[in-house]
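Heads up: the structure comes next, in structure tokens.
A single protein chain has been removed from this complex, and every other one stays in its place.
Labels A, B and C are assigned to the chains in the order they are written; within every chain, residues are numbered from 1.
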Amino acid sequence: MSKLRVGIINITGYAGAELARLLAKHPMVQICAVTGRSAVGQKLAEVFPHLSLLDLTITSDIDDADLVFSAMPHKASAEAILPLLDRGMRIVDVSADFRLKDPAKYTEWYAFSHPAPELLEEAVYGLPELYRSKIPGARLVANPGCYPTGAILALAPAIREGLIGSDIIIDSKSGVSGAGRTLSLPTHYSEAADNVRAYSLEGHRHLPEIVQELQALALDSVPSVTFVPHVVPMARGILTTCYAHLRTDGLPKVKQIVELYREFYKKEPFVRITSSPPETKQTWGSNFCLIYPTIDARTGRLIVISCLDNLVKGAAGQAVQNMNIMYGFPETTGLEALPLYP
Amino acid sequence: MSKLRVGIINITGYAGAELARLLAKHPMVQICAVTGRSAVGQKLAEVFPHLSLLDLTITSDIDDADLVFSAMPHKASAEAILPLLDRGMRIVDVSADFRLKDPAKYTEWYAFSHPAPELLEEAVYGLPELYRSKIPGARLVANPGCYPTGAILALAPAIREGLIGSDIIIDSKSGVSGAGRTLSLPTHYSEAADNVRAYSLEGHRHLPEIVQELQALALDSVPSVTFVPHVVPMARGILTTCYAHLRTDGLPKVKQIVELYREFYKKEPFVRITSSPPETKQTWGSNFCLIYPTIDARTGRLIVISCLDNLVKGAAGQAVQNMNIMYGFPETTGLEALPLYP
Amino acid sequence: MSKLRVGIINITGYAGAELARLLAKHPMVQICAVTGRSAVGQKLAEVFPHLSLLDLTITSDIDDADLVFSAMPHKASAEAILPLLDRGMRIVDVSADFRLKDPAKYTEWYAFSHPAPELLEEAVYGLPELYRSKIPGARLVANPGCYPTGAILALAPAIREGLIGSDIIIDSKSGVSGAGRTLSLPTHYSEAADNVRAYSLEGHRHLPEIVQELQALALDSVPSVTFVPHVVPMARGILTTCYAHLRTDGLPKVKQIVELYREFYKKEPFVRITSSPPETKQTWGSNFCLIYPTIDARTGRLIVISCLDNLVKGAAGQAVQNMNIMYGFPETTGLEALPLYP
Partner (left out) sequence: MSKLRVGIINITGYAGAELARLLAKHPMVQICAVTGRSAVGQKLAEVFPHLSLLDLTITSDIDDADLVFSAMPHKASAEAILPLLDRGMRIVDVSADFRLKDPAKYTEWYAFSHPAPELLEEAVYGLPELYRSKIPGARLVANPGCYPTGAILALAPAIREGLIGSDIIIDSKSGVSGAGRTLSLPTHYSEAADNVRAYSLEGHRHLPEIVQELQALALDSVPSVTFVPHVVPMARGILTTCYAHLRTDGLPKVKQIVELYREFYKKEPFVRITSSPPETKQTWGSNFCLIYPTIDARTGRLIVISCLDNLVKGAAGQAVQNMNIMYGFPETTGLEALPLYP
């Protein structure tokens, strides 16, 4: 069988490089083209020595491919993708450009007028645990953001079962690679080391994505979500701590909650309900999302903690998972690596 | 004027060593004795090369001193302190043994029967920002815990002014030194590096301390507090993110909240209300607590972030601050160092 | 074809856990038994959540296996291995117990009298790049130490070609996991973070191993080696900087040296001669050893830098590589993962 020919747009960022790392060892895939505006003409090995086994030269465009992953920043991603869609290529967009269903949200949160609002309905939100059945036929998969993946997976079972009220606090702690490979003072080593900071307190762009999906899960109420992301001094990983009130009629026990979570995710190859609080390091380099639900008995609050590797399940790994589903490959193909520990 | 003669119990832990670091340069103080069970007879410089300018030998007991700082673990601290109090020494207890007013809480949270419940009322909770007037005459000052210092200072103005409802979430991110110098697997470098984890989800011992003080500040309601501490890979620092609903009658603007916070702490030498989100690194090695209140306009929630160095304002520095107040020294004496950055 | 049945002795250390991580995904292998004195009866997943896909219970002994990896500390390893050898199992010993050919060195450097000196000649030093032809038939492979792997691979071409004099300085910088999973003050997070230190200045146990192998490579002179290991604040990785004088008769150019190194290692799947100075992070989680030879033209010195992941090419990965050679599997099987970056 001939291999699937895939391209990667903007391989020079961390999500792009991680896609290359994963796809390089995928048995059903051949990377046929990689682009990167700042490095056209360079060998991939010059930019990323860890990828030097891949003999690829960075180009400006993708001429031909079966599937293209876009790891461009928002807005630029949509612009790059649209002509490829027209030419019949299928797309997994790692950017935010097709995640939100309401075009007005792009104006509000991303400060641009969406160039193809008619595609927003068609695009499938590529969280396999919620939308698996829609992915095989999709032309365009919008790969979820790193924070939304952790937050939505943490809360989905509780919301869909109507266990919690609408007041939801999501407090996330992310490694620095989430800010990308573009230089900035807050990601300068001497500034980021030995440091924790909150940011985007006025509203992070992942909030509308989280709200959209939690709302879709909710039976009745409209979730009132506060989301505060923090940066902690490590390269990879996101730990998200979610807080919500359990509805008081028939307060469930922890055991029941855990059972409900296990049931919800029982067929999922990459979600594990853990029996002790998970740590981001237990996901390092892997596509796992670890989830730990518990109850604060003093206050009747549900606390759910999730951990994942922001570059894998939070970006490139999930994108490969989506590709596997799109093409009917076994879903874990190329994603079998266990977490690196310590 | 002859110098104040101070002793340090259990100098071999991080809080004890930090006390020595600060007191070594305090112009009105002479360290006369330092104890440490595991290192009796050793020179301090052998245990802590960074303190080698201090020519002190570690002993098992303190014979004589004007003031003694105890940096012992809970329970052992009370046992060590009581005979010294009887002999007329004044005490700043860095442990938890005299922080809680209700003796039953020690049975519930610390699993021991308090050996001197009659002293719990007398002991002054040594958070100068709230109890400054009671400290000068105190025989026994209970130095607040590291998490409570950050959480209480973050919430005090809002609670005392009746701005928030009783539902309070406190999500803290601490550096690893908060776990002390005693070896453990979670604080083993290879385990703690590149890692974030939550712990004590069943209830951390600092919760009753936080609740006690928030309740004392509250005008009417009884706070319902969920507190989840996390460990992040850095040696020092705590960032605490607090969430609470603003009471809806007459929702204040951010500007008013900030003004209220500035007014509340306007005379405080070590509390600063910042105009952008603070970072733990901005407090490294200093006695400052930085506080940033803001409003999540979408949900009407107050968010307050505080940062401090867990070993300074969260332990040894605050203990020195208490000593300064006890003896009428200028409150910032020996605590003038600016944060080390980067 | 039935799978090779392998056991791991002392899986509870980092080398043992890394063996399990690698072997879990090896297509020709089945892990049939894992031992760990401190955790007998526990599920592997309880000790190492990152290995929870492996359904294994830790036992005290290995009853039956085709091949056993020992990740025990020295001395205990030999004791555990000898009875298994007698029962016909083949062994890859990750400890130092069969690396040195001279039994007297064990008394001198490891403070024990070797229990089976007659096996020291038989045991094959498992550095495939130098001893590949001896490995297929071996009953007992002594897996090289982490520092020796980096130092010997860095110097082998220059020594074998007679390019350098006998004065050799080896300055290594290791991540903290090299010190193992056993708790100690120097590997306590707060002590090891933000810190660099040299250790074993009186002579590190890997020195006799390095000297033995360099001497075997030398055409004439006896190498006079100074080796100083340092610990730097990262979990994984060793960078080794080697210094030696080039023999002055016919001083080669850098280009020639690089050519010689490339030629020397041209068939090696895991050694890469890099065209710019390598970084430990470029090997994270992989079995690669990156080598960069250059010349300090001002002094006529050869400088060679090598990088590897101490737990992979420096321990478990090399052990799997040895197993692959022993059984005629393609040498890279189970070791194909690219480095994780960043």
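One rule holds for everything that comes next: contacts are C-beta pairs under 8 Å (C-beta built on N, C-alpha and C of every residue); 3 or more make two chains touch, one makes a residue touch a chain.
Quick caveat: nothing in here was measured; it's all calculated off a predicted structure.
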item: Touch with the omitted chain, as defined above, among C:83, C:136, C:162 or C:203; value: C:203
item: Hidden-chain contact residue, picked from the options C:68, C:234 or C:289; value: C:234
item: Candidate in contact with the missing chain, chosen from B:194, B:213 or B:331; value: B:194
item: Residue among B:14, B:110, B:264 or B:329 touching the omitted chain; value: B:14
item: Footprint left on subunit C by the chain that the document does not show; value: 167, 169, 171, 173, 175, 190-191, 193-199, 201-203, 224-226, 228, 230, 232-237, 239, 241, 243, 245, 277-281, 284, 294, 296, 298-299, 301, 303, 305, 307, 342
item: Where the unshown chain meets subunit A, residue by residue; value: 14, 175-177, 181, 183-185, 187-194, 233-235
item: Residue ranges of subunit B at the interface with the undisplayed chain; value: 14, 17, 21, 24-25, 48-53, 177, 193-194, 235-236, 272, 274, 276, 278-279, 281-286, 290, 336-342
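As a convention for this text, only the chains that are shown with their structure count from here on.
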item: Rounded Å distance, subunit A centre to subunit C centre (Cα mean); value: 36
item: Subunit A and subunit B: spacing of chain centres that average the CA atoms, whole Å; value: 38
item: CA centroid of subunit B to CA centroid of subunit C, Å; value: 46
item: Multi-partner residues of subunit C (at least 2 other chains); value: 14, 177, 193-194, 235
